[in-house]
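The block underneath contains the structure these notes are about, expressed in structure tokens.
A single protein chain has been omitted; all remaining protein chains appear in their positions.
In order of appearance the chains are A, B and C, and numbering begins at 1 in each one.
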Amino acid sequence: MEEQKTAQSFTVPIGPQHPALKEPSHFRITVDGEIVTDAYVRLGYAHRGIEKATESRTWTQNLYMLERICGICSHIHGMAYCLAVERLAQVQVSPRAQAIRVLFAELERIHSHMLWFGVTAHEAGFDTLFMYSWRDRETVMDILEELSGNRVNYSANILGGVKFDVDKSRIESILDGINFLEERTQYYLEVVSTDTLFLQRTQKIGTMNRREAEVLGTVGPTARASGVNRDIRIEAPYAAYDQFPIQINLDDSGDLKARVLVRLRELFESYRIIHQILQNLPTGDLTVRMPRRIKQGETILRVEAPRGELFYFIRSNGSDTPDRIKVRTPTICNMMSVIKLVVGHQLADVPMILAGIDPCFSCNDRMVMINQSNKTSHRWRWEELRQYGIKYYQQRAA
Amino acid sequence: MESNTISNELRSLFSLVVFPGGCFLILLGLSYEWADRKLLARFQNRIGPRWFQPFADIMKLLAKEEIVPEGVDRRLFIGLPIVALTGALTAGLYLPILGVKTTFSFPGDLIVTLYMLSLLTLCMGLAGANTLDRFSLIGATRTLTQLFSYESPFLLALLGPALFSNSWQVSEIIAHTDGHWLMLTQPLGFLVAMIALMGKLELPPFDAPEAETEIVAGVLTEYSGRGLALFRLGKGVELVIGLTLVSTLYLGGITNPLTFFLKTLALLLIIVVLQALLTRLRIDQTVGLWWRYGSLLVLLQWFFLILLQGSAI
Amino acid sequence: MNDTEKTLRTASQLLGQWMWNTEVTRPEPSRLDAHLKTSDDLIPVVAGLRVIRLGYLSAITGLDHGPDEAVLEVLYHFCVGEAIITLRLNVPRQDGCLPSLCEIIPSAEVFERELQEMFGIRIEGLRNPSRLYLPDDWPESVFPLRKDFDRDKLRSYVTLGEC
Partner (left out) sequence: MRFAAMMGDIASALIHRPVTEQYPFERREAPERLRGMLHWDPEKCIGCGLCVKDCPAGAIELIVLDKKAKRFVLRYHPDRCTFCAQCVFSCRQGCLSMSNVDWELAVTERSGLIRHYGEKKDVEEVLAGSLKQDSV
């Protein structure tokens, strides 16, 4: 991947800081005129060393750290961790707590998909759609705030159950919000499938057929938009998904339009599940007691995050801290497909294709111990930094 | 005799610096920029900036340090924004800004006006190509590509009224079209002129040259402080002049301040609605649109015009 | 017998036939662990799983059982439906080396690069063996997810750039 500047092609760096990227990552796009001929990605700008850090924290503390792997899909991380630890500890959580977990997960999916929808519209240069979809997203944020007290990082999970109950008075307001969103989603579905100019930016862009999607290892809505029939909520129902079954949404065309449509249609499924849960909320205690030390053993837990399959491997050695927690987030699986897909497209399509997989770099990068800024903060004392600054400006003046 | 020439010169100086040139056009440009942003915000259900925001932006930029990046031609880098703004301001001298009679007038001043308007875009393209920054370079390519695609339909669309009145002098066209709403008799020309104006101003959906999600700020990526302020002022002035030009030629002329504001703001409203409704076009789509449809439509318009004129004679 | 059970039974038979002395365990109802003896077996086994379309590679986990152990453990998780088939493999701590699965499963590349830089297990046959997550100036022989990783020691590697 040598940077070559020839007469025909040159390299456009996208990132680590770039308006198209809401999080840091570095892409090197080689273009010939406007056509992309090569692409290269460098990850790791948002590394926080979470996997290593879990080894030195207690089981309870880890819950909140893992929840902060990602700001958008925070609940699903906490939920996967709790389910895995409860399985290791052989603790049975009440059906009510499991249903509330699913309720939060689906609300989170709505907010994540709406956020993504807005970002995609923005990348396409359709700011009106972006503004309106984010305005409507506030509805689900308000519901989450009403339920848990926070708009993101709800921390609804606790080892052995959930923290927040859903009472009668809240059910009403949630349903009101969900009904409003359902109406709006129908409208957006119509907009994205009929607006000529938006279709010009999404139709037949970044097409990936089913075989490619499988070979490139894509997961979640990105894979489902290419017709790969894979959804952990259906394949291996966790929490309360066995009582509230989901129906899969597939699309065969595999282009950006399909990815938009699949995600929007998934929202309807979420609305339906939320209706069902609120109408048939099981009874039971919210929490059960959890031991501070977790029995020795290993477990694997897979859940369907808004972006796709999230994989947790947890190993306990019987103490109050985990031995190893391995997290494989969905974006890492989808990222490689972007690199393959952008080649041959216009430069203008790159942000769209990238947005199409709903990348989450914070999810992606989570494992390094000491990052650049941390490193310098050990070494650069204030005085040194001041001296450096003085020297730099002296040199510049000279 | 002596005093007469002095007062003449003073009058020229006044019209160059204060009204309609210079200060007044700049203020008007910033106000129209605010109106554009505010309306767009309201269409998107937002509050939008307050009336002084564009002024505050320009003040802040003018007060800031101007960074000249390495590897650029310094004189060009500093000179281009000035030329761009001057070009835009000069164009205003041949137009009935605020409904007042044009300051300068000579046969063929319409062509000069159009050329002066293109000068800004050319300067921006050159400014982008001048820097080593890749985003600027791509922005410059796109700016110039777009210029070549909308320029000829725009020119042809604006020459339609000139053909109608058999003159290429703005003041004569005004006199001839007074009261004639040419947008009704030449709807295709009007449509093309409006949309080409949006392309000229690089407003959405024709904002590919400065598409922030792809190439940051396009040609202006490396500009900061004074240079950026001047380019933005130039854009604001161009907005006013473009609106004035189209309303003069197609909306039955401008004779007093009231009609000026009514007609230009009505056009602005149309532009803002289009901005809110449309998705950004890729550069290949923009070029395709202009060469495939824009030019064809305007040629069709000319065809009818010539037929009509021929039959009238 | 449900689908998961059927799948796991097939996998169990397959792995038993391919690896005559592979130890197959069932730690959880939906899981099957196959302990491979040598890294030479890895490619044939994975190819076998691919041939009968048994699962997709979901993740590769590295495990360090403590600084005293002479080996690291690598886990390849293949998922199909609810079933998870895990291939477990011991790799020497010093100069450990594994063949790359990229030929059979292209998406394995990122997981392998991650394993390589986090655990110091060399992966042979990677098209692009460069760093995935770690900074470019990260010291060569420091592997953050090993248990003997010492944060304080790392600081001694970090040099202040020339100002």
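Note that in this section contacts are C-beta pairs under 8 Å (C-beta built on N, C-alpha and C of every residue); 3 or more make two chains touch, one makes a residue touch a chain.
Quick caveat: nothing in here was measured; it's all calculated off a predicted structure.
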Quiz item: If the full complex is used, which shown chains touch the chain that is missing here?
Solution: A, B
Quiz item: With respect to the chain omitted from the figure, which of A:F10, A:Y40 or A:Y64 is a touching residue?
Solution: A:Y64
Quiz item: Considering the whole complex, which of A:C70, A:L83, A:A97 or A:L147 touches the chain not shown?
Solution: A:L147
Quiz item: For the chain left off this view, which of B:R11, B:R46, B:R74 or B:R292 is in contact with it?
Solution: B:R46
Self-check item: Contact footprint on chain A, counting only the chain that is left out
Solution: 57-58, 60-65, 67-68, 128-129, 132, 135, 138, 145-150, 153, 155, 158, 163-164, 187, 190-191, 194-199, 287
Practice problem: Using the touch rule from the top, list residues of chain B that touch the missing partner. | Solution: 41-48, 273, 276-278
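We take it that only the chains that are shown with their structure count from here on.
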Self-check item: Chain labels contacting chain A and also chain C
Solution: none
Exercise. Work out the mean Cα position per chain and let me know which chain is farthest from chain C.
Key: B
Self-check item: Between chain B and chain A, distance of the C-alpha-averaged centres to the nearest whole Å
Solution: 43
Quiz item: Taking each chain's centre as the mean of its CA atoms, how far is chain B from chain C in angstrom?
Solution: 62
Quiz item: Among the residues of chain B, which are close enough to touch at least two other chains?
Solution: none
Quiz item: Which positions in chain C touch two or more other chains at once?
Solution: none
Quiz prompt | Partner chain C, residues of chain A touching it in the complex | solution = 1, 43-44, 47, 49, 51-52, 87, 214-217, 235-236, 297-300, 302, 309, 311, 313, 315, 324, 326, 328, 332-333, 335-336, 365, 367-372, 375, 378-380, 384, 388, 391-392
Quiz item: In the complex formed with chain A, which residues of chain B make contact?
Solution: 43-46, 134-135, 137-138, 141, 204-205, 207-208, 211-216, 276-285
Exercise. Provide the residue numbers of chain C that touch chain A in the complex, in ascending order.
Key: 27-28, 30-31, 56-59, 61-64, 75, 77, 79, 81-82, 84, 86, 105-111, 114, 118, 128, 131-135, 144-145, 149, 151, 154-155, 158, 160, 163
